[in-house]
Structures are given as structure tokens and as C-alpha cells.
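Have a look at the structure that comes next, please.
Let's turn to chain A:
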Amino acid sequence: MIREFGFPELLFVLEGARWTILLSALAFVCGGALGLAVALARTARSRALRWGATVYIQIFQGTPLLIQLFFVFFGLPLLGLQLNVWLAVTIGLALHASGYLGEIWRGGIQAVPAGQVEAARALGLGYRSAMIDVVLPQALRISLPATVGFLVNLVKGTALAALLGLTEATRAGQLMSNITFEPLRVYSAVGLVYFAICLPLTLWSARLERRLLRRG
Partner candidate 1 sequence: MEQSAAPAIRLEHVSKWFGKLKVLQDVDLTVNRGEHIVLCGPSGSGKSTLIRCINRIEEVQEGRILVDGVELRGDGRNAEDIRRHVGMVFQQFNLFPHMTALENCMLAPRRIHRIGKDEARARAMGHLERVHLADHAQKYPAQLSGGQQQRVAIARALCMNPDILLFDEPTSALDPEMVKEVLDTMVELADAGITMICVTHEMGFARAVAHRVIFMDRGEILESAPPEEFFSAPRHERARTFLGQILNH
Partner candidate 2 sequence: MTYQFDFSPLLTYWPELAAGMVQTLRISCIAMVAGLVLGIALTALRMSPSRPLRWLAVSYIELVRNTPFLVQIFFIFFGLPALGLRFDATQAAVLAMSLNCSAYAAEIVRGGVQAVPKGQVEAGRALGLGTADIYRFIVFRPAIRAIYPSLCSQFVLLMLNSSLVAAISAEELTYAAQMIDNRTFRSFEIFAVVGLLYLALSQCLSLVLAAIGRAYFSYPSK
């Protein structure tokens, strides 16, 4: 029996969207923690650390997210790491996010005037305190618009989990499309669900950027 794309089917997509949001949040938090380490390494005094972080960023910004996910999901289990799809996708997206956020925050840290670090050090603050109390708060403010902008990309990136079989919004759409034979309506609805999640973030990012530009 062919079903119509009605309210229960839309509800199924919306339930999938819950996982889209959860996945985005998980990847953002884990990727953020890792990305902070990458940004600090990228701006560290040690040449080896800087070089390592540069290569790391290059790898994640120079290869497709899909290949990164395939590598984690299909490749790593061969080394004996048994990952379920949730864990694999979260790890893949978090690694991906850490590369991009690392680069964004690197820019933010370097945009803080050198005099700020010098002043902090002159007051006798150690690296840790100079970073946590003086540099990072300013760097974060500078890079907030780009960070929110990347969050939009991350939400859209979670759609790739569908190709690994995780039933988030896009996969839910695929399933509904298969039983209703109404791909046009289904994928329009799926698109609008993402639009509803992403547009507020995009607008917020643009507002943050305007505010930053005004303050100079």
C-alpha cells in the first residue's frame, strides 16, 4: 500500500531532526574542545606543535567530510576499533569540526594585539593565565561570527550521516520518500526543516559580524 506524505510522515522527519540537532551539538562540543587545543598548538611557541597543527588543519580542510566519515566508519573497524554508527559519526564530525574551529580560533588569537600578551606577561601572568584571562576572551569575541557561521555548516554536514544509515532528518526523508513515492514534497519538507534550524543561526552570525565591524 502506498502511503501519502501526511502529518505522521512529517512527524517522522521532525523526529529525525531531533537527532540532527543532538548530533550537531555533540560534534560542536567535542570538536570545540579539540579545536581549542588545535588553535593553541597552531599559535604555540614550539615549531613542532605549530607544524603538527598546520598539517592537521590542512588534512581536515583539504579532504571531503564524506571521505572523513567513511574512513572512520569503514576504515577504523578494520584496525579492531568496533564503533557503532552513532559513535563513528560523532567522532568523524567532531574531528572535522576541530580542524575548522581550530583555524577560525587561530585567526582570532592572532587578531588579538601582541601588546595584550606582553602586558599580561609583564604583570607576571603565566602562559595559562595570560591565555585564559586575557587572550582567549578577546579572541573568542573576534571569532564568534565565524564560529556561529561554521555551526551552520556543521548542522548541514550532519546530513551526511544519512549515507551511513543513521536516521537523522535526511535519512528520515529518504525513508519517507521510499514509502510515499513523493520525493518532491518530502525533500522540500526536509529542506525546510534544515532551513528552520539554520536560518536563525545565519542571521545571528550576520548580526554578530555587523556588531563587531561597528565596534571596529
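Selection rule, in plain terms: all candidates are chains of the complex that A comes from, given by their letters.
A few points about this structure:
Keep in mind that, in the parts below, a contact is a pair of C-beta atoms (placed from the backbone, for glycine too) under 8 Å apart; a residue touches a chain by one contact, two chains touch by 3 or more; residues count from 1.
Here the structure is a predicted model, which means the values were calculated and not measured.
Of the numbered options 1 or 2, all belong to the same complex as chain A, but only candidate 2 touches it. Listing the residues of chain A that touch candidate 2 in their complex gives 58-59, 62-68, 70-71, 74-80, 152, 156-160, 162-163, 170, 173-174, 177, 182-184, 186-188, 190-191, 194-195, 198-199, 202.
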